[in-house]
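Would you mind keeping the following structure in view while I ask a few things?
One chain of protein is taken out of this complex; the other chains stay put.
Moving on, here comes subunit A:
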Amino acid sequence: MRKGVIIDKVSFNHGKLQVLDEIYAQFPSGKLSVILGRNGSGKSTLFKIIAGLESGYIGNVHIEGLNRKEIKLGKNQEVRIGFMNQFHQTTFPYKVIDIVLTGRSAFSNFSPSKKDYEIVEETLKSFDLWELKDQSYTSLSGGERQLVLLCRVLVQKPDVLLLDEPTNHLDLNYQVKVMDCIRDLANKGTMVICVMHDPNLAMMYGDSFYLMENAKLSEITNLDTTELKQRLEQTYKLALGQLFHQGKAVFMPLINAKDD
């Protein structure tokens, strides 16, 4: 039975600063959920908690019915959670294919198997990156790197995919390319939780939306346009104008009309 990710009364303190305050949220299975919010609002902390990188929190996190703290990493992991951190640099100039192959590490105790190579080839081909396979990762452009890293996380065939600002540092073309890929994954049944900065890009692609503000997380999926605009203005502390584009509301800051 698929239950999605449930965040139940999760609090987190960084020293004296309360970063998360009894958060409750439910991210549905097989959907693309987006967490929005300002810099330093605690989005990344929540991301780390779900990813299992931060365990010093109070409350419970359940992923597909399993307690986060009891999910053991390894080959027989009951629910595979792949995540992609923000931009990351490597010390050694590995080939693209070697980088992606490390994504299969959980499945082979020693050297990669033939199946591992096949999955890597298949994944790289589906992203049109196969011709880059022998290039060094460090020589790629930011957008290509992001796609390669996405492939790396995907070759383990994750049930849940967590992405922290996947479109960060990317040009418009790659933003759309990466988001298209993510949308496609969600359509195929992977549960995706995405931390994003751009509410418009998020609304174009996502299924459900959450807003992080004052250490609280609230769902904003079913709000009507006016309410949504208010909430966004409140969160981002900006006056917003609203446009309609491809049948959806798009919000743009009103320049020179900042109301402080």
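Some notes on this structure:
Heads up, the rule we're going with is that a contact is a pair of C-beta atoms (placed from the backbone, for glycine too) under 8 Å apart; a residue touches a chain by one contact, two chains touch by 3 or more; residues count from 1.
Here, contacts and distances are computed from a predicted model.
As stated in its UniProt record, the chain not included in the shown complex is "Iron complex transport system permease protein", which appears among "Sorbosone dehydrogenase", "Heme exporter protein C", "2-oxoacid:ferredoxin oxidoreductase subunit gamma" or "Iron complex transport system permease protein". Check A:36, A:49, A:63 or A:81 against the missing chain and you find that the one touching it is A:81.
Contact with the chain not shown here comes from a single listed residue; of A:20, A:51, A:124 or A:170, that residue is A:51.
Mapped onto subunit A, contacts with the missing chain fall at residues 51-53, 72-74, 77, 80-85, 88-95, 98-99, 101-106, 108, 110-112, 136, 152-153, 155-156.
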